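Each chain you see keeps its place in the complex, though not every chain is here.
Per-chain numbering from 1; labels A, B, C and D assigned in written order.
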Amino acid sequence: MVTPLLSFDFGQFLPPMLRGAGVTVTLVLAAGVAGTIIGLVFGVARSAPLAPIRWLASVYINFLRGIPILIILLFLYYEIPLLFPYATFSQTLTAVIGLSVYAGAYMAEIFRGSIQAIPRGQLEAGEALGLNYLQKMRYVVLPQAMKIAVPPGIGFLIALVKASSLVSVISATDLTRAGRIITSQNHAPLSTFLVVAALYFVISYPLSLFGRWYERRLA
Amino acid sequence: MSTPPPTPTVMINVEDLHKKFGDLEVLKGIDAKVNEREVVCLIGPSGSGKSTLLRCMNRLEDFHRGQVTICGHDLTGSRTSLHAVRRDVGMVFQSFNVFPHMKVIDNLTLAPMKVLKISRTEAKQRAMALLEKVGLVDKAHVYPGKLSGGQQQRVAIARALAMEPKAMLFDEPTSALDPETVGEVLGVMQNLAEEGMTMMVVTHEMGFAREVADRVLFMDNGVVVEQGPPKQIFEQPQHERTQAFLSKIL
Amino acid sequence: STGSSGGGSSDPGDSQLNKVLKAGELRVAVLPDFPPWAVQKADGSFEGYEIDIAHELADSLGVKLKLVSTDGDSRLPMLQSNRVDVNVSAWTSTNERAQTAGFTIPYDAHGAGVLFKKGADITSYQDLAGKSVSVARGSTNDTILTNDFPSAKPVRFDAISDVISAVKTGKVDAALESSYTVAQAAKSDPELEAISNPPLDPQLVSMGVLPGDQVWINYLNNFIRNLIASGEDNKLHEKWLGEPLASIVSVQGNAA
Amino acid sequence: MTINFGAVLPYLPVMLKGLWISIEVTVLSFFIGSVAGVFVYLGRRSELAPLRWLAHAFVEIFRNTPLLVQLYLIYFGLPQVGINLDPFWSTLLGMTLNNAAYTSEIFRAGIESVPAGLVEAAGALGMRSMQTFRFVVLKPAVRNVLPALTNQFIVLFLFSAVGSVISLNELTSALADLNQRTLRTLEIFTLGGLLYYLTSAVIAGSSRLAERYLFRW
């Protein structure tokens, strides 16, 4: 007896699966880029000379890092439109926004760490040469901090690939939800999710490899 | 020529300078003066406040009582003219603090372009001339990571000179160096002194102080204990703390 | 703050009906994983019984149709956040739910069935007592199980496919799901069996909108009555589910 | 619809019950997983190539696939090979393996951050490598990794929410059920988010305290 749990009809189900994978990749790329920009702004703000700016940034970072992405997504999708009717975005766009603000908080923390890792002497040297705060950041600190931030940044991007699986809660059809829709038709969760896992691996592993290669190159 | 030496202009003037870190009083009323074209060496035991004094002179460190004027800028009170001060006063640190992510030449052109707003071409010309002076023309397009400590410190000196400062502050510029490369850095500093740069140098290199300094200041525990020409300080120190210090270090 | 657009108003200008006509587009929430009622296909488009009904509805209004994927949990929030105009998403119109959502007259009805592994000693609904039973979280089956079989242990999943998988993998003793779904699952897997008794508690399936928009509900009710009376609803039901519309539904068309 | 937190407050005990399960599964998986992580780390440094390779593959697989998918496979997939775990044990297993993969990497970073000079000094004193590890490397390494471990603990806690998908009755699952019952989405999820946030904040705070009192050097 062929147990239906172990069969997977690639001809029929691979295309929707790949489309889901495409959505996952798009989400991660978009949120990765947006999250890096948000993270840069808040990471720099977190080490700004003005206390209120530092304080605001740390509220954003700590709050978003303290709640599950699931809750962030649900809030954005269902509650924001109630409060601000004009901010009614599609599922995919909401997913991108949700993942971006989430990524922003984590990337900010990564940038803050790398900025702090730059020896104080570098800042003082910039200061003694007459560079102002933004110039010191732009020309002296950030170029060095960025380099340090790459390995943890890649690590987070990998986490983001996986966190993106949770956008299915707002019915965005990413790789995970594609898998769930397919199991409603083929009733074969084991094989279906093995394929899903394999696709996630294919998306995420190159990132791991790149991260490792980069770290070795730095050392 | 027989013009009499002009009355010296005071380049750096420190009066009754007090500085606290929290409750710890680190500078307890310092008076010090450096004339134009003069080289003053600052010596003293670790923790006596030498670095702090130097850093107060270009306001890397705030102070809460006293007066500091440097190159015509009054540092007392508001922070308004900081920018101009930094332009006129070069500083060289113990840990060279060259920018590791920039080639040597870019280390030298960054501040002139961004702060003095001179053109890239002009900044480059100036930089090459300075590299010539510190003997590093062939390293212009190398990253600092590939240089020895002594070479990095020469880059740091050239970088400060690229701003065409009127005075230079040195904080133990050779104490992080291999014994063998100390000489090349002191050489560059000696040339600078001979060209007439106004310099204040914190150092443990008594040989340099003896040979190059016009005056030596001995600090201990936040006060200037004694000062005078090197010959006098090294050979006939008046104060017993100076004597104790010199006996340990020479 | 108030998020509702209805709020008891009966001014036709405020009605969703008017907004749909003005926008020239009808936004309908549907399920992507509930074949044969509705399912998302490989190319991303939808098909199924409810999808055909949604098309009929858009045609009746003379506007374009936009389908939005939803799930059991999200049907009301979808309306509240103004992402859709109407749910055609196998939504059972219980009295409890009707206190917070607006429902039309039903266009379909189905009862619950029980799915279990061959050999399990389940011959009647009463045998669910004391057993672990999988249900879709927040579905009417969830409510039935909680209210009518208090000694059964509910095991809740988000997706209907998981409800069925739980039986197959022996995670639970039985599943309580739509009788049709249960029958399909039993047919596709020789290890499984569906209860032979008639479906439990026939449930009325209605379109759902925001509460209070009587103008919009009137239009939809009218549309459904015509759909039934013309025999179209029955035709679609037979096409997708292989059996005629339940009499409790079709009788509404006669009344019209 | 009017926002009314009063309407959902009576459900707070239900939420707290869910939160307790979240905490339980997180704490257990964190500690078991961290111990396992030490072994995975040792595997990665083993002299036996197959062991090294295995440990490496383990880390990569768990690092590069989502917990949600892992839980599906454990819960619905393992019965295929005769292992039938209930939602709690399935979630626990998934989170434990996940945590082992992550902490093994954290330990690696922590141990590599201990200056090589200390290891050499211990060697020059005649200490064997296990002794060196136990007495010289371990404590500084733990101190170095404590912030990363705390972070991992919080991430793990937040990701326990995924257990709801395989019917674990933890906090998120409780929130979803309540949401269905009351249809007060905003209030339910705000309150739930707050519970998650407060718990994370408590964890982060205690870690900082522990750091201050544990490592006084």
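Here is the rule we use: a contact is a pair of C-beta atoms (placed from the backbone, for glycine too) under 8 Å apart; a residue touches a chain by one contact, two chains touch by 3 or more.
Since the structure is predicted, the reported quantities are computational estimates derived from the model, not experimental observations.
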item: Formula for the entire assembly, written in the chain labels shown; value: A x1, B x2, C x1, D x1
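Everything that follows uses one rule, which is that only the chains that are shown with their structure count from here on.
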item: Distance-to-centre winner among chains (Cα means, whole assembly as reference); value: A
item: Reference chain A; chain at largest CA-centroid distance; value: B
item: Length of the line joining the C-alpha centres of chain B and chain C, rounded to whole Å; value: 81
item: Intercentroid distance (Cα basis), chain D paired with chain C, Å; value: 39
item: Chain B and chain D: spacing of chain centres that average the CA atoms, whole Å; value: 52
item: Multi-partner residues of chain A (each touching 2 or more other chains); value: 5, 78-79, 82, 189
item: Numbers and ranges of chain C residues touching at least 2 other chains; value: 1, 3, 77, 80, 162, 165, 169
item: Residues of chain D touching chain C in the complex; value: 1-3, 75-76, 79-80, 84, 86-87, 164-167, 173, 176-177, 179-181, 183, 185
item: Contact footprint of chain C on chain A as seen in their complex; value: 1, 4-5, 12-13, 15-16, 19, 77-83, 85, 88, 91, 170-171, 173, 177, 180-181, 183-185, 187, 189
item: List of chain A residues in touch with chain D within their complex; value: 3, 5-6, 62-63, 65-71, 74-75, 78-79, 82, 158-159, 161-163, 165-166, 176, 179, 189-190, 193-194, 196-197, 200-201, 204-205, 208
